[in-house]
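Omission of a single protein chain aside, the complex is shown with its protein chains in their original locations.
Moving on, here comes chain A:
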């Protein structure tokens, strides 16, 4: 039975449909967390994922969600592996992922800073990040806190519609 199901269902599609536990409006594929899905000769589905932040507590849930989704689709042996290099960047979030975040009221990240090759420059001024309001579209927004409810988000407020919103910060 497992073999029959495997012939009909593409494990890549199953893995790509799994959503992020903390940003359930986007999939792990949208986020760029899902790096590769392949089937070995003995039928094991091998999934490569990469952590967003080193301490991201959602990694364990992501692994369990992937295993659960693939088991439910009929794949018996699933091996979820961690890929640490190259390090994840918010630039890997897809256009579709950015659109879904905006619809959900979360400002998507801008272009990530180029990784410094020499000494990392110090930023003494306020952060230079900007984000358009995902609710009214205004560009007149301000940062309330560099840190939000999860490691990947900052808190901002729109000066036009006065609504606070979250912003996935560039890294």
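FYI, contacts are C-beta pairs under 8 Å (C-beta built on N, C-alpha and C of every residue); 3 or more make two chains touch, one makes a residue touch a chain; residues count from 1.
Going forward, contacts and distances are computed from a predicted model.
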- UniProt name of the unshown chain, from "Ring-1,2-phenylacetyl-CoA epoxidase subunit PaaC", "L-serine dehydratase", "Thiolase domain-containing protein" or "Branched-chain amino acid ABC transporter permease"? "Ring-1,2-phenylacetyl-CoA epoxidase subunit PaaC"
- Message: Among A:15, A:80, A:101 or A:131, which one touches the chain that has been omitted from the display?
- Response: A:80
- Which of these touches the unseen chain: A:25, A:144 or A:161? A:144
- Against the hidden chain, chain A presents residues 48, 51, 53-57, 59-61, 63-65, 67-68, 71-72, 76, 79-88, 115-116, 118-120, 122-124, 126-127, 144-149, 151, 155, 171
